[in-house]
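The complex appears here minus one protein chain, its other protein chains still in place.
Right after this comes chain A.
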Amino acid sequence: MTHLSLEQVGISFTRAGRTTEVLRDVDLKIDKGEFVSLIGHSGCGKSTVLNIVAGLLKASTGGVLLDGKEVNSPGPERAVVFQNHSLLPWLTVRENVALAVDKVLRSKKSRAERREWIEHNLALVNMTHAAEKRPHEISGGMKQRVGIARALAMEPKVLLMDEPFGALDALTRAHLQDQLMEIHLRLKNTVIMITHDVDEAVLLSDRIVMMTNGPSATIGEVLSVPLARPRKRLELVEDPTYTHARAEVLEFLYARHAKPAIAA
């Protein structure tokens, strides 16, 4: 039943002759359709884990298996929503999505089907009205939505998101979280999302993976969030399961694995 598995993943970087071990023995099994978030203090190695799964970085030890096959290069079946959206600024919103669709689904769908699929994905994130705009003409929240549409349009097996809402204001963030939950409910994608927002992690995830501080960071604890879906943020505020999960994560981050004061 395991869909994606990280097996004893470790990585070291050598910079100016000095080698630092950033990750050690990261072990994680994820089921199909599961929404997993990765939480930990900044600099511990969350992005590094995600980049290894994406194939953008190579693990020094261990490896990643997707449906039993080893991952060793980037590919569209593991689509990435980057932290800073990474839309190509010379293309319009629609062209950004089209670049992905035309490349990835060229052999799977006819030209007309691809046009329709592009529009479908723009509609999925409510960006149809701004399809002709260029990235610099739209807000940060809209850019992230386009980034999500581009990733979803690749029909990925796994959706990887690196702090997708990190740079947004609280209201936009809440709105996009709701949209993401809705999309996840409909498409049942497997998702790994990095966040440093405890509420976001609890609200969205089936499981929360908490990482210890680096160097040699690893998974400290994994917490299941047995809340029924669809989840409504207002109803959850007083839900004991929700408040308990939230307390667990806070306890992990700020009591047992508090960040050394220097870095804050």
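We adopt the following convention: contacts are C-beta pairs under 8 Å (C-beta built on N, C-alpha and C of every residue); 3 or more make two chains touch, one makes a residue touch a chain; residues count from 1.
In this section, contacts and distances are computed from a predicted model.
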item: Which of "Bicarbonate ABC transporter permease", "Acetyl-CoA C-acetyltransferase/acetyl-CoA acyltransferase", "Succinate dehydrogenase/fumarate reductase iron-sulfur subunit" or "Fe-S cluster assembly scaffold protein NifU" matches, in UniProt, the chain that is not displayed; value: "Bicarbonate ABC transporter permease"
item: Contact residue for the chain not shown (choose from A:10, A:43 or A:74); value: A:74
item: Options A:86, A:128 or A:216, residue touching the unrepresented chain; value: A:86
item: For chain A, residues in touch with the removed chain; value: 54-56, 73-76, 78-80, 82, 84, 86, 88-90, 99-100, 103-104, 134, 154
